[in-house]
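This structure is in structure tokens; I'll ask about it shortly.
Every protein chain of the complex appears in place save one, which is left out.
As written, the chains take the letters A, B and C, and residue 1 is the first residue of each chain.
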Amino acid sequence: MWRFLRRLLTSEYLVLLLTALYVLCLWPFAPEIVSAQTALEVIMAMLPLLLLAIGQTFVLIVAGIDLSITSTMAFSSVVAAALMTGDGGYLAGNALAVPVALIAFLLIGLAVGCANGLCVVRLGMPSFMVTLVAQTFLSGAAIWFTSLHSTSVSIGDLPAAFSVIGRGGIAGIPYALLLCLVVAFAAHWLLGRTTLGRWLYAVGNNPRAATVSGVPTGRVIIIAFVLSGFCAALASIVYTSRLETGTPVLGQRVLLDVIGAAVIGGVSLFGGRGKISWVILGVLFLSVVDKGLQLLGLSQSIVFAVKGGVILLAAIIDALRSRILVRVAA
Amino acid sequence: ADEKTIAIMFDSLQSPFWVTGFDVLKEKAKAAGYQPLESISNLDDNKQFEQVQSMIQKKVSGIIIVQTDSKAVIPAIREANKAGIPMVHFNRPPAESDAKSSAVQADNRAIMKSTVQALVDKARKAGGKYKAAILIGDLGDQNAIQRRDGFFDVVDQNKDIIEVVARISTEWNPDKAFADLTNALQANPDINFLVTSSDFLLPQIQQALKIAGKWKKTGEEGHVLFAGFDGDEGQYAALKDGYMDVGGVQNLFYEADLAIGAIEKMNKGEEVPKLLLDPGFVITQETLDQDRDKMWGYAVWKKANG
Amino acid sequence: MQTSSTRASLAVLRSAPALLFVAVVVLFAILAPRFLEVQNFANILTQSANVAIVAVGMTFVLLLAGVDLSVGAAMYVCAAVAGLYFKDLPAPAAMALMTAIGALFGAINALFIVGLGIAAFIVTLATLFVGRGLALHLSQTKMVFAGDPVLAFGQGGFLGISYAVWTMAIVLLLALWVQQWTPYGRYLYAIGADREGARKAGIPVRRVVFATYVLCGTLAGLGGFVSFSQVAAASSGFGLQKEFPVIAAAVLGGTSLFGGRGGVLGSVFGAILIQTVQNGLVLLNANPYLYPLVISAIIFIAVLLDSQRTRILARLTRRQIRIEPGVEARRSTAT
């Protein structure tokens, strides 16, 4: 028993254990937390976050950071919405509206990622500043853009064919979940099994050594940002279709959650370290924490305090775990 | 959980209006025999959607919501409809849709219009030309936009005496409001007509005006014609002390009663109109004593000042 | 090997940030007549003071390759406590109180970061939530008003310069001294460049790191005080997401997030530059929708200039092996 506990505590999936522990603690107070419905809602809630976190992981692995993901989402959300909205959209009523809008989402994500990457690589600017600027600019641009296309602050009346992405599914499995699974598997495979994956880690570890060893360092960094932009666009599709609205403040507050989830999962902010499976657990952890707090319906101050406390506790247990690991090894 | 519960879901508690509204709703819900469940979305549409789902799962008797976005809330209303839980929008109506819910709202544009009109009337009476500044709220917030529009509805009719020299985008951020108002007063020392889209910025406005030497009572040399909006305790104090000339007031108590009443009616199966309007009212230094009991800020003020 | 022309271009490059600043000023001066007034510059400095002060503390943390996301929460906690329970304290006492609370906040961060060896990002992310939760609980999410003495501090000044600016100037000078002239300051750079190496070199790494987070908290408290005295009241959004402009000011001023590079002077400069642009836009009565676009464009240019400058400087000061014929020079040893 004791040995089993120690094994659990020292495994790299400790975060999962913590999540389970948290659920157990909350069970008496909010019995709904152990239910199929909750599980489904947690999964649905974590999907877009997970997409964002996966994209962010690529950038973190090359020792960068991408603060522009949320406004990339917001900007692509309103532009695509303006294309397809029934309320005076450019392609209102057109059968091509939805496909074109989807392409618009992705193009914007790719373009922003590419621009970020180029600035970091070709102009040698720090990624924190580049993406912070992109964040300010795009979020301003999204608000402005919306004001030109709508009398209110968001763009609604999106075609049913689009909103079905957020709600519908095949054989009971939501599209969003399928999309997320595909992305997660692809990312996992890319990082673990391909040349590009190796290059990403190498660049994050030591860009000079990578360059000397023939890694196209600049291109690899650009690709990381492009992937992040792409994932942000996918997340935006999920969010926008779920809300059936294009809004310029989409996901404004999730940035720290996304980076936090990656870091809690064990991705290093200094590059060279991170795994998709860790990120999934990190996102799951934060989503479950949030869900639990929502179910309790507590006041905002307690929600904040509990959330912070839980994150801290997770970190403390993780720290203890590495100590035990060292002791076991010695 | 055989207790009846009501979900009270706000998007933020940034200003006294929302804080008091939140409290008043909770109190009135308790008085009506419900246990209130709280949630704050922090201006995140998606988080709010998830919160609504959680509340539905808790099988609440009703949801009173301040949504972040009038359109993004529609899927949430549909979910509530599906679960048969009545939903009332507090102070922000949703966009047109097939989803069924009811909204309680102050008529922002109209109240702002009458407020600014009252201020313009005072200006005309005093005579002279005016340089105006307005503190606009977050450009992503529908109420802020309506209040801004209400302001311009009136000002544009009175271009002969009023020139707008500063449109200050506060983003509902006190820091920014303070800094930008200070800057605007620096650039245009002759600003003498000021309207704020929310009373919660009063402390910053007072501080900025003090620094510019313009925090003067009505009638004093250098007084700025000044209108507030919301009707909070700060507005009451400013009117009472003579620094503010006109205030637009949302009738919070009335709105809270409307909201809870609507939920009870819907639970009984009665029809409730889609929009329950709070016409609000305008209060001035002259009408303060007679109308203050309708003013929620006065109640708060009285409690705080004995 | 430096010819006079390379020396000249070096001089230009070294002062590139200042030149950009001048360019921004000239631009606004042309567009907005009142921009050039002395009072306006005083305003800009006054308004940038709180971010600048917090950015000084953040710079020290960044030099260590750490980060403190909780500064905004610390500001709020300080303001809430001071405004709720110590409203009548005279301004210096209120300042001391808020600074002390900030220091305590920083010490808690430091305890986890140094004592348990948890990543600073996670610790301060957690204390950000806990801190905000605490302050919201104390204030019951209501607006907290500053006492009259504190308000007087916000309005007042000495020799025509606001107290906020005096505070900023004193903090900057002290910080510069600490950074350049004390062992502690030099340790920061060493630890940031190579923590393990610093330990090997016998630097008291843990003590330095601890002190730095305490210092950052302290300055967050002080910045909170300055901000509180200006905005006169702390609503539930006080200090919210302040970490971004603060870190941005530091990075804009040339401090690296990876430690060991940068300094406080640049950070203060970064804070002032951002505020200047903001101020200029208000004076122009620009369309509010344009603010974020213009501000981000100017920050972009600033960062771009800085990065290009660093590159060119590196190239120009590169070691020369050959003595090219015709150029009279010696092996360059100085920077």
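Some observations on this one:
As a convention for this text, a residue touches a chain if its C-beta (ideal position, glycine included) is under 8 Å from a C-beta of that chain, and two chains touch if they have at least 3 such contacts.
FYI, contacts and distances are computed from a predicted model.
The protein name that UniProt records for the chain not on display, among "Nitrate ABC transporter ATP-binding protein", "NADH-quinone oxidoreductase subunit B", "ABC-type sugar transport system ATPase subunit" or "Succinate dehydrogenase iron-sulfur subunit", is "ABC-type sugar transport system ATPase subunit".
In terms of the touch definition stated at the top, the absent chain reaches A, C within the entire complex. Only one of A:M84, A:L102, A:A115 or A:V215 touches the chain withheld from this view, namely A:V215.
Of the listed residues C:I108, C:V144 or C:A190, the one in contact with the hidden chain in the full complex is C:A190. Within the set A:H188, A:R253 or A:R273, the residue that contacts the chain not displayed is A:R273. With the whole complex as reference, residues 1, 177, 181-184, 186-187, 189-190, 192-194, 197-204, 260-261, 317-324, 333-335 of subunit C touch the missing chain. One chain is missing from the display, and on subunit A it is touched by residues 189-190, 193-196, 198-199, 201-202, 205-206, 208-216, 272-273, 329-330.
Here, only the chains that are shown with their structure count from here on.
If the chains shown are joined wherever they touch, the resulting network links each chain directly to all the rest. Relative to subunit A, the most remote chain by averaged C-alpha coordinates is B. Between the chain pairs A-C and A-B, more C-beta pairs are in contact across A-C.
With centres defined as mean CA coordinates, subunit B is found 34 Å away from subunit A.
Centre to centre, using the average C-alpha position, subunit A and subunit C are separated by 29 Å. Those residues of subunit A in touch with two or more other chains are numbered 143, 147, 299-300, 303. Among all residues of subunit C, those that touch two or more other chains are 140-141, 289, 291. Looking at the complex, you find that subunit B touches subunit C at residues 12-16, 19, 22, 136, 139, 165-169, 172-175, 177-180, 182-184, 186-188, 200, 203-204, 206-207, 210-211. Only residues 32, 35, 37-38, 41, 44-45, 48, 143, 147, 152-157, 163, 166-167, 239, 242-245, 247-254, 290-291, 294-295, 297-300, 303 of subunit A touch subunit B when the two sit together in their complex.
Within the complex formed with subunit B, the residues of subunit C that make contact are 32, 34-35, 37, 39-40, 43, 46-47, 50, 140-143, 145-146, 151, 154-155, 227, 230-233, 235-238, 275, 278-279, 282-283, 285, 287-289, 291.
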